[in-house]
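Complex shown without one protein chain; remaining protein chains in place.
Note that the chains are named A, B and C in the order they appear, and that numbering of residues resets to 1 at the start of each chain.
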Amino acid sequence: MINHARSRNTTAVLDEGAGPPSRSRLSDADLSAMLLIRHFEKSLLKLFEQGFLHGTTHTCLGQEYVPVALTPLLRDDDHIFSNHRGHGHYLARYADPEGLLAELLGRAGAVCGGVGGSQHLLRERFLSTGVQGQSLPVATGVALHLKRSTPGALACVYTGDGTWGEGVVYEALNIAARWELPLLVVTENNGIAQSTPTAQQMAGDIGGRAAAFGIAYERFTDTDVNRLRAALRPLVEQVRHASRPFVVEFVTHRLGPHSKGDDSRSPAELRAVRAADWAAGYAAGHPEQFDRIDAEQSRRVERIVAEVLARPLTAWSPR
Amino acid sequence: MINHARSRNTTAVLDEGAGPPSRSRLSDADLSAMLLIRHFEKSLLKLFEQGFLHGTTHTCLGQEYVPVALTPLLRDDDHIFSNHRGHGHYLARYADPEGLLAELLGRAGAVCGGVGGSQHLLRERFLSTGVQGQSLPVATGVALHLKRSTPGALACVYTGDGTWGEGVVYEALNIAARWELPLLVVTENNGIAQSTPTAQQMAGDIGGRAAAFGIAYERFTDTDVNRLRAALRPLVEQVRHASRPFVVEFVTHRLGPHSKGDDSRSPAELRAVRAADWAAGYAAGHPEQFDRIDAEQSRRVERIVAEVLARPLTAWSPR
Amino acid sequence: MTAPRVAGDLNTALHRLFAEDERAMLLGEDVCDPYGGAFKVTRGLSTRYPHRVRNTPISEGALVGVASGLALAGDTAIAEIMFADFVTLAFDQLVNFASKSTAMYGRRLPLRLVVRCPTGGNRGYGPTHSQTPQKHLVGVPGLALYEVSPLHDNHTLLTRMLDDGVPAVLFEGKVLYGERMFTGGMVDDLFGYELTDGVARIRLHDPVPPDCVLITSGALVHRAVEALRELLLHDEIVAELLVVSRLYPVDRAPLLSLTGPARRVAVIEESTAGGTWGAEVAAALHPSLWGTLAAPIRLIHSLDSIIPAAAHLERQVLVQSGTIRHAVKELVNG
Partner (left out) sequence: MTAPRVAGDLNTALHRLFAEDERAMLLGEDVCDPYGGAFKVTRGLSTRYPHRVRNTPISEGALVGVASGLALAGDTAIAEIMFADFVTLAFDQLVNFASKSTAMYGRRLPLRLVVRCPTGGNRGYGPTHSQTPQKHLVGVPGLALYEVSPLHDNHTLLTRMLDDGVPAVLFEGKVLYGERMFTGGMVDDLFGYELTDGVARIRLHDPVPPDCVLITSGALVHRAVEALRELLLHDEIVAELLVVSRLYPVDRAPLLSLTGPARRVAVIEESTAGGTWGAEVAAALHPSLWGTLAAPIRLIHSLDSIIPAAAHLERQVLVQSGTIRHAVKELVNG
């Protein structure tokens, strides 16, 4: 599977195309993480409407399960490179919705003093940037460092599907493959980039792009965190031990607008996207657990919003 | 063959790997073109030694047959984008060694007034640039124009193997494929980029890179102009009529230094490269024709050098 | 009849241009309907001209290169870069191809190419989506820089840029999009404007010799006018404001004739400190104004800092009307 070939067809067991698999019961912790992200993101859209939030913010509604499935497989000494749609990546790594919300609202206790905002987060070995594709070579450089200094650690970089339009992505993949670096590229393919459907902007597919560089690849359409994590575990271990790049594609869905109110998809498209929401499916299969945790996290986020809004603005002075 | 799949294995009939095919007899015109280029390039190295030429110049010694095989398949309304190693491309298109030499020497009658020099040529629809990869998107834009205004015409762009390191190459391929544009990418894979062997800088291969974008691809190791041209003809026609990009790779050899005296290859490598020289092979098979035309072109270039060196310097004034 | 908003005026200008010029093509990320561009400037264009407007992949380098290719083949090419910050990704195409092509082949090769760049901050978009990168492209031979202003008709502007045959970048202050164009020589109750050789001059309806002449470009107009008011009403300083449309090359002649005998001149821009457009304007004007000036041309710009995301921090870094007022007072009162 990791033998440098495209392996789009080995994922059938996880593929919803092969008939809807039943949703396994998640741990309370995982479901809590996902619903924390869900309510966190929803609260942002509300805060925008209410005029408390400014600028731009990209919510990961619908995609929460990806970082929740992946993050426990990452180690403290791994580096994570997140992107513009990175709140879920952060919250799955750090149980710190307060710090993140403070960052977005420019309040005391902000992760980056309110300077970075939604798209520019840095904490320990977690870093996000707002320019598509830019972090691929940076992560490659970090992977080169790790290979020399901390064998077994890896650099994990999140991208969207649209980000594969940027040339520097290929420059980085070429180098990572040629130099055999521990780089894990996680692509959340939500079928759209801002307003442009993937099919309109991508010739071929992501599996083919990975294969072009002799990079191992796996594609997941499943949204079940237990199954995903089990399938991801050996792949992530392989990146560590073989010191080779790996591309993982998650076929996922963006439930919300690109940034704030900018969704130009048709009602039919939106219906299809909502029908694919993991949360609806999970709630149907495990109503008691879902409702309990959903209510918990909803209240939690509500409390956090109120608490953070009451904080003073951040202080900072230009260098 | 053109069905959007990698087809590295369909070239066996042309492949020297399948046993050395005999060299077919070339027309005097084709052989003259190749030997004109050979002597032109050799004269440049001499002019450098003698201190008449300055700056940088990349000779295409060993690769002469590529543009000679291809050019007659191109039409007047096609656009050609050449690169740093472009003298052969130019001379195969225009029987104008005087104008090109004048350009390199900054003498009257220079194609571009001596302003562009070796790497920056423009004549009608032939244009070269000295920045690797830069012309891929430009050629893609021209192809977009042609598709709308002159269906059947194409944009042909030459690249080396090392040039596939540049990200903008992939940006352009993605667009050309997605928009179904008549773009012919000709890669002269001479196994080296300046001093770096292809294997040291490229993960995977060019066929895989084309396949990643669903772009049809063909690879040639043969150096026989008659056979190459026959094989190329339907491919080029296909680009015109299907309006789709196509990548053609020529496995070739750089006989000379990268620029002037900068060849750091080992004696063994150089021996291998020289053994692959089409000219040596052809001379062995067709000694009479070769010697005759070789002497003709050698004298011709000698005359041209003397004539152009006697011209006054170009006049030009900054804008 | 209320004047159109700047985004609407740009949109109308593009529609007119497309109607007049069959070879006009437009490319960019998310420029097609129904989205119509991140700032809606291209709205309706792809519906009316489906074959001449294209959404590109997220490939700023290539999309500018493709536009250059169109222009090279004789088309009129307009490219949109979603945020001016990302023009960094098209630097090679602009600096080493488009601009050079017009001259490096030994003869003039006109190219009808405009690269549009929504620019600037004060909108809370954070460090990588708020910059004013004009300065980095000043001084590229064969590359002209322009900026949208609420005082200059956009159709006239685009036509001029294209007809010049010099590849050009058009910076569009994002804060302007929602503002209305000024029309009929009227700015507000105190100030009016007139256009001379492409430079808009904003001064009192009843002009008096100014204490100071300010030079700026579109994005700063509202903040500068606000400062003019405050200076007049609270500080008894009369300032005139010149708004240029072409940033580079600097239009020396009209600026010299309009700064005339002023003893104090300042240039205002949103760029952060260092290597600013204002330094170029000052270099262009100093030799002629030397004898008249009481002080070197004052450069008013944002701080030497990344641009923070939080609104209250962003305000600290970027030029505001208060920054202008303060600097002009200092300049005039010594």
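Please note the rule applied: a residue touches a chain if its C-beta (ideal position, glycine included) is under 8 Å from a C-beta of that chain, and two chains touch if they have at least 3 such contacts.
These figures come from a predicted structure and were not determined experimentally.
A.B. asks: So there's a chain missing from this view; which of the remaining chains does it actually touch?
C.D. replies: Per the touch rule above, the missing chain touches A, B, C.
A.B. asks: Hey, which of C:Ser59, C:Thr272 or C:Ser321 is the one touching the hidden chain?
C.D. replies: The missing chain is touched by C:Thr272.
A.B. asks: Which listed residue (A:His39, A:Arg107 or A:His120) would be found touching the missing chain in the intact complex?
C.D. replies: A:His120
A.B. asks: Please identify which residue in C:Leu14, C:Cys32 or C:Leu137 touches the non-displayed chain.
C.D. replies: From the options C:Leu14, C:Cys32 or C:Leu137, the contact with the absent chain belongs to C:Leu137.
A.B. asks: Among A:Leu144, A:Val251 or A:Val301, which one is in touch with the chain left out?
C.D. replies: A:Leu144
A.B. asks: Of C:Leu89, C:Val148, C:Val199 or C:Val265, which one is in contact with the hidden chain?
C.D. replies: Answer from the full complex: C:Leu89 touches the omitted chain.
A.B. asks: What residues on chain B make contact with the chain left out of this view?
C.D. replies: So the residues of chain B touching the missing chain come out as 54-56, 105-106, 110, 113-120, 129-133, 162-167, 193-196, 200-202, 262, 264, 313-314, 316-319.
A.B. asks: Which chain A residues touch the hidden chain?
C.D. replies: 79, 110-116, 120-122, 127, 129, 131, 134-146, 148-149, 155, 167-168, 171-172, 174-175, 178-179, 314, 316, 319
A.B. asks: Residues on chain C that touch the omitted chain in the whole complex?
C.D. replies: Touching the missing chain: residues 85-86, 88-89, 91-92, 95-96, 100, 103-104, 106, 126-128, 133, 135-142, 248-249, 271-280, 282-283, 286-287, 290, 295-296, 299, 304-306, 308.
Simple rule for what comes next: only the chains that are shown with their structure count from here on.
A.B. asks: Chain A to chain C: how many Å between their CA centres?
C.D. replies: 37
A.B. asks: Just give me the whole-number Å value for how far the CA centre of chain A lies from that of chain B.
C.D. replies: 44
A.B. asks: Which residue numbers or ranges of chain A touch two or more of the other chains?
C.D. replies: 164-167, 200-202 - these are the residues of chain A that touch more than one other chain.
A.B. asks: Identify all positions of chain C at which a residue touches two or more other chains, and write them in rising order.
C.D. replies: Each of 56-57, 59, 61-62 in chain C touches at least two other chains.
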